[in-house]
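One protein chain is absent from this view; the other protein chains keep their places.
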Amino acid sequence: MLKLDALTKDFATRAVDQVSLEFAPGQVHALLGANGAGKSTLCKMIAGLIQPSQGSMLLDGKKYSPDSKRQAQSAGVQIVHQELNVLATLTLAENLFLSNLPNRWGILSRRTMHRRACEILSDFGLGDLDPHALASSLGVGQQQLLEIAANTWQPTQVLILDEPTAALSNRESQRLFEKIHLWKHQGVAILYISHRLAEVQALADRISILRDGKLQGTWSRGELQECDIVSQMTNPSKSMAPISSTLRPSPAVSTRQALRVEQLWLSPKVQEVSFSLRAGEILGVAGLVGSGRTELLRAIFGADRASGGSLQVADKPACKPFRNPNEAVRSGLVMISEDRKADGLLLTESIAANIQLPMLDRTGLGRFALTQARQARCLAETYCRDLAIRCDSSNQSVGTLSGGNQQKVVLAKWLERDGAVFLMDEPTRGIDVAARELVYEVIRNLAKAGKGILVVSSDLEELIGLCDSIGVMSNGRWTTSFSGPNYEPQAILEAMFAGYSPP
Amino acid sequence: MKDNAVSSNRPIQQTLATYGGLLVAILVLLGFFGVFAKNFLTTTTLLTMANSIPDITVLAVGMTLVLIAGGIDLSVGSVLALSACFLGWLMVDLKLPLWLASLGAIALGACCGGLNGWISSAFRIPAFIVTLGMLEIARGSAYWITDSNTKYVGSSLGWFSDPIAPLGVSASFLIAAAVVLAGQWLLHQTVLGRLAIAIGTNAESVRMAGIRTTAPMVTLYAICGGLCGLAGMMQSARLSTVDPNSGAGMELSAIAACVIGGTSLRGGQGSVVRTFFGVLVISILQTGLAQLGATDPIKRIVTGGVIILSVLLDSLRKQSAIR
Amino acid sequence: MKDNAVSSNRPIQQTLATYGGLLVAILVLLGFFGVFAKNFLTTTTLLTMANSIPDITVLAVGMTLVLIAGGIDLSVGSVLALSACFLGWLMVDLKLPLWLASLGAIALGACCGGLNGWISSAFRIPAFIVTLGMLEIARGSAYWITDSNTKYVGSSLGWFSDPIAPLGVSASFLIAAAVVLAGQWLLHQTVLGRLAIAIGTNAESVRMAGIRTTAPMVTLYAICGGLCGLAGMMQSARLSTVDPNSGAGMELSAIAACVIGGTSLRGGQGSVVRTFFGVLVISILQTGLAQLGATDPIKRIVTGGVIILSVLLDSLRKQSAIR
Partner (left out) sequence: QPKASNTSLPPASPDKPKIALVMKSLANEFFSTMAEGAKQHQSQNSPQYELIVNGIKDERDLARQAAIIDEMIAAKVQAIVVAPADSKALVPVLRRAKLAGLVVVNIDNKLDEEILKAESLTVPFVGPNNRLGAQSVGQYLAKSLKPGDQVAVLEGIRTSFNATQRRLGFEQAMKDAGIQIVDSQSANWETNQANTIAASMLNAHPDLKAILAANDSMALGAMAAIKAANKTDTVQVVGFDNISAAQEAIRQGKMLATADQHGDQLAVYGIELALKLLQDPNSIPEDRETPVDLITAGSLPQ
C-alpha cells in the first residue's frame, strides 16, 4: 500500500540513493544495512520528518508527501525513532498520550488518562509501573518500551520501528514480537530495522538491504542465509571475517586483580554488590531491563554517588567509592555509557572534538595550553578508518552521524583516553553485524593488553560469545557468576529472574 | 526536583519536601526582622505587604509559565507600563467605561506577549532577544502614548486597591491569589500546561512527536502579556496614576522570584505556588530593610546575598535529600 | 550554524557565510544614517564611535565566553562600576601609582567573576540567579566605596582614552581590538576554549568524560570579571570620572550584542568576532539616532525593532542557506 519511487536524500553526501520499494499490509518488511547505510534517513522521509531531495511516495495509490510528522500521522504512518524522545519531566501517562492528551475543553481528564495508561503499559510489560511516576525514573530499556508504546497504541496503517530492540533484553523483545504479530494480523504494514539478524530471520516476511544508500534488493523470508545478508550489506572490497568463527573467549586472563568491588550500595537499585575483575578478563553482566546494571556501572564510575561500599583498583589499597567521574578516570577507569545522547557525546561538535574531549584534562601545560587541532583531526581520521565510521570528514558534527556510527565515536573517544579498567554499558548498541565483529576484536585486544573489562549487554549471545565469565544482576543484586567458555544459557536466564521470584 | 509529580500519598511529607526550604527561609526572615525592626510583626505591616505585592505576583506567575516552557520574557516591566498607559488613555482621553478600558489594557498586553511568542517560536529566535526588543518597543510606546507624562486617573480604579473592610486586604490581592491558584491549576491540569512542561524539557522531542509548538507558545506568552496588563492595572490603581516609567527593572525581580521558587531557567521545571513564595521572600526582605532604615548600599548587598543564599540552601537541601 | 568548525577551504565564501548577514546589517544602518543624519558619514563621527565602544566591546567579549560555556553574567555592569570605583579609591585616596591601581581594579573584577563562577558551578545553581545577586552586591559595594559620590579623576587616565595622533583612535580602542582577537584565539586554540564550548554543549557529557567543570568555569567567569575591570578603567578614562552608577543596564546591551552576533544563550555556540559586529550594530544605531535628534520614544522603539529585525534576518538567511 505504501510505494516509494526513486526516493533520494542528499546531505553533504548522498545518504539515500534512488530507493524504490513497496510495503504490503500485514507484512513485516525488514530493512537491513550497515551503519550509515541510510536506513533511518529513509524512515524519516516516510514519516515526514525530513523532505526527500528527489523522488515521490504513494500511499494507497494516492500521492503522499508529508511535510511534518503530524501529516504523516493523520495519513496513518507512525514511527518509533532510533533515538529516544521520552520527556523526563512528564509522567509516563503524559508521555504516552503526548500528541493527543485526553481532555475536555483543554482540561486534562486525568482519570481517563490513568485508566488507559494502565492498560497500555501492562500491555507492553510495564504493568508494574505507576502511570503517574515521572519518566525520569526509568532506565533506558524501559524508556524504549515506553516510546514504542506511545507511538503504537493508536491504530495505524504503516508502522516504522527503527531499531526498537537495541536496548531491550530477550524478555522484552519477545513481548514486542508478540505485539508485532498482532499488528500483522490487523493488517498493518510494518517496516522493521534491526542489527540482530536472528530476530530479522524470525520475524520478517520480506528483507530489503541497503548499502551506501542504494537498494541492493528485496528477498522473501528464507531466501537468504545470514552470511548472504552480511555479504550484501558490506562492501565486497572490504572483506570481513565470517561471523561467529571468531567468537571465542580470549585465553590470556592473568591472576592480577584489576578491580575489586566490595559491598557496593546505591539505593535502591544496587544492593551490596561484590565482585572482582582480573586484568585481561572480560566479565559480562547479564540481567533484565531495570535490574540495575547501568546503576552499578554508574556507581563504580562515580557518576552517581554510591551510598556505601568500597573499591579497589589494581593493587592499590581499597578506597571509598569515587565521588565523581574525574576521580575514577584518574584512577584508571573509563566508561562507555549507555545513553550516548545524554551523557556520551557533544552532539553539535565535530568527531575530532568528541574524540579529543577526555584528553583535554591531560595536557601538561594546563588550561591555557594550545589545542592541537591538526593532531586531533589526524587522530579522528585514524579512528574513522579503524572503526569504519562512516562520515564525510572528521569535521562532521556527531549529531548528524547515524546511530551506530555515533556509538563508534563513543568507543573511539575512550580507546584514545585509555585506562586500566573499561566499563562498557551496551557497547554495541546500534552497531551493525559486521562492525560488531570489529568491536569484539577491539575488546579482545584490550583484554590481551591486560585491561580488565566489564561489559553490560542485553544481548545474551553477545555476552556468551565474548566473555570469560558472566555475572548476573537481578533486582539490584549480583546473584550468580558463571565462568566460560561453556555456558548454559538456560541457567543464566533463570538467574536473571531469580531476584524477582517470591522467597 | 520532582515537583510535578502529583502524588497523593504521604501528603504532608510531600508538601514539606516541596515547600519546606522556602517556608524556612520566609520564617527566618520574618523572625529576623520581627526582632530587629520595630512594628514589623504587626497586622498593619503584614497587610501593607500583602497589598503591595499583587502586581509583582501576577507578573511572576506569567513569567513562571514562560520560563517553564523554556522561554523568558524580559519585556514584562515595559508591557506593564504600556498597558497601564493605554488604560489611562482609554479612560481619561477616550472616557471609556472602566470595564472596557481594562479589557483593552489586558488585550494590549496579551497582544504584545503573543507577538513575543510568535516571533520567537515561529522563527526560532531566542526569546531573550525578542523580548529585549519588545522591552524597548513597549517602553518607547508608553512614552509616546503619554507624551512622557505621568497621568492622574483619580480614584476610578480605587476599588481595586482599597482594602476590603473586614479582611484588610485589597481586591488586587485576592485577584493575585486567584491568579496563583489558576496558574498552578493551568500547569498541572490542562493540556496547555503539560505542553508547556514538555516543550521546556525538550522542544525538539516534542516536535518529533508531531506536535506544533508555536500555538502553545503564543498562548503562553499571551497569557504572560495579559497578566502584565492586569499587573499594570493593579499598579495604576494603587498609585491613582499611570506612569510610562513604571515597572522598570521588574523583569529581573520577577525572574528572581521564579528562580528562588525553584523554577529552572532551562525550562521544564517549576511551580507557580513556589514562585509566590519567592515573591514573599523578596518582598519581606524589601519591607524589612526599609523598616530598619538600612542605607542603600547595605540594602543592595543584603538583598543580593539573600537571593544567592536562599537558592544555595535550597540546592544543598535537595542534594542532601537525594542522598 | 557551525561557526566553530575552522575549515580552511573556500575561505571567502566561508567568511561571507559567517559574517555576511551582520555586515549587510551594518552597511544598511550606515547607509541609512549617512543619508538622513547630518555629518554622519564623516571621519570624525566614525572615530568618535570607535572611541566610545571599547568598554562595551570588552564586556561583550567576556559575556560571549561565559554564554558559550552555557552560563550568563548579569553582574557585568555592576562589577564594572565596582572596579572603577575601586580604581578611583586606590588612585585618589591611597595615591597608588596608576599601574598598581589598574592591576587592583582588574583583580577585583576577576575575583567577583571567579566567585560567580565558583558558586554557580560548584553548587550547581543557575548562573542567572548567582550573578543577579552579584549585581546587587557589587552595586551596593560601589556605593559604599564612593559614599554614592561621583569622583572626578581628571586626566590621570587620559592616555588611555586620548586619540593617538596619527591614527585618531584611542589606546582603549586598540586594547579592545586586541581583546577581541585574543578572545577568538582563546576560544578556538586553547584547551580552555574547547572546554568552554564542550561544557556549553553538554555539561553532563563533559563530566562523564572525567573532566572537572568547576575549574574551567571559574576561570572563564574570572576572565569575564577581569574584563569588566578593564572596561571600568576604559569608561573612567573616557569620562574622567568614576561613578558608582556607571554601567547600569549594560549587561543587557552586552547580551544583546552577543545574541545579535549569533551566540546561543543555550551555550555551545558563538564567536567573539561576531559579537564585535553585534556591538557595532548597537552603537551605530545609538549614535545615528542621537545624531538624528530622535526623541526618546522613537529611539527606543527603533532600537527594539532593529534588534529583533537583525536577529530575524540572520535566522531567515541561515534557514534559506540550509535549504
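All chains are identified by letter, namely A, B and C, in their written order; residue positions are counted from 1 within each chain.
The criterion applied here is as follows: a residue touches a chain if its C-beta (ideal position, glycine included) is under 8 Å from a C-beta of that chain, and two chains touch if they have at least 3 such contacts.
Just so it is clear, the structure is predicted and the values come from calculations on it, not from any experiment.
Peer 1: List the neighbours, among the chains on screen, of the chain that has been left out.
Peer 2: In the entire complex, chains touched by the missing one are B, C.
Peer 1: Given that one chain is not shown, which residue among C:G31, C:P97 or C:G154 touches it?
Peer 2: C:G154
Peer 1: Check each of B:Y19, B:W89, B:F128 or B:Y143 against the chain that is not shown and name the one that touches it.
Peer 2: Considering the complete complex, B:Y143 is the one touching the chain left out.
Peer 1: What subunit B residues would touch the chain not displayed?
Peer 2: The missing chain touches subunit B at positions 37-40, 42, 44-45, 47-49, 51-52, 55, 143, 148-152, 154-155, 235, 238-241, 243-249, 286-287, 290-291, 293, 295-297, 299-300.
Peer 1: Please identify, in ascending order, the residues of subunit C that touch the omitted chain?
Peer 2: Residues 37-40, 42, 44-45, 48, 51-52, 139, 143, 147-152, 154, 161, 163, 235, 238-241, 243-248, 286-287, 290-291, 293, 295-296 of subunit C touch the chain absent from view.
Quick note on the criterion: only the chains that are shown with their structure count from here on.
Peer 1: Name the chain pair with more contacting C-beta pairs, choosing from A-B and A-C.
Peer 2: More contacting C-beta pairs are found at A-C.
Peer 1: What is the distance, in whole Å, between the centres of subunit B and subunit C, each centre taken as the mean of its C-alpha atoms?
Peer 2: Computed value for the inter-centroid distance: 29 Å.
Peer 1: Per the centroid of Cα atoms for each chain, what is the distance between subunit A and subunit C, given in Å?
Peer 2: Centre separation, subunit A to subunit C: 43 Å.
Peer 1: Going by the contact rule already set, what residues in subunit C reach two or more other chains?
Peer 2: none
Peer 1: So in the complex, which bits of subunit C are touching subunit B?
Peer 2: 74, 119, 123-126, 128-130, 132-141, 143-144, 148, 252, 255-256, 259-260, 264-265, 296-305, 307-308, 311-312, 315-316
Peer 1: Which part of subunit A faces subunit C closely enough to touch in the complex?
Peer 2: Interface residues on subunit A, with respect to subunit C: 301, 303, 324-326, 328-330, 334-335, 337, 342-350, 353, 356-358, 360-361, 363, 365-371, 373, 395, 397, 413, 417.
Peer 1: Mind pulling up the subunit B residues that touch subunit A in the complex?
Peer 2: Those residues of subunit B that touch subunit A are 2, 4-7, 189-192, 194-195, 197-198, 200-202, 205-212, 268-269, 323.
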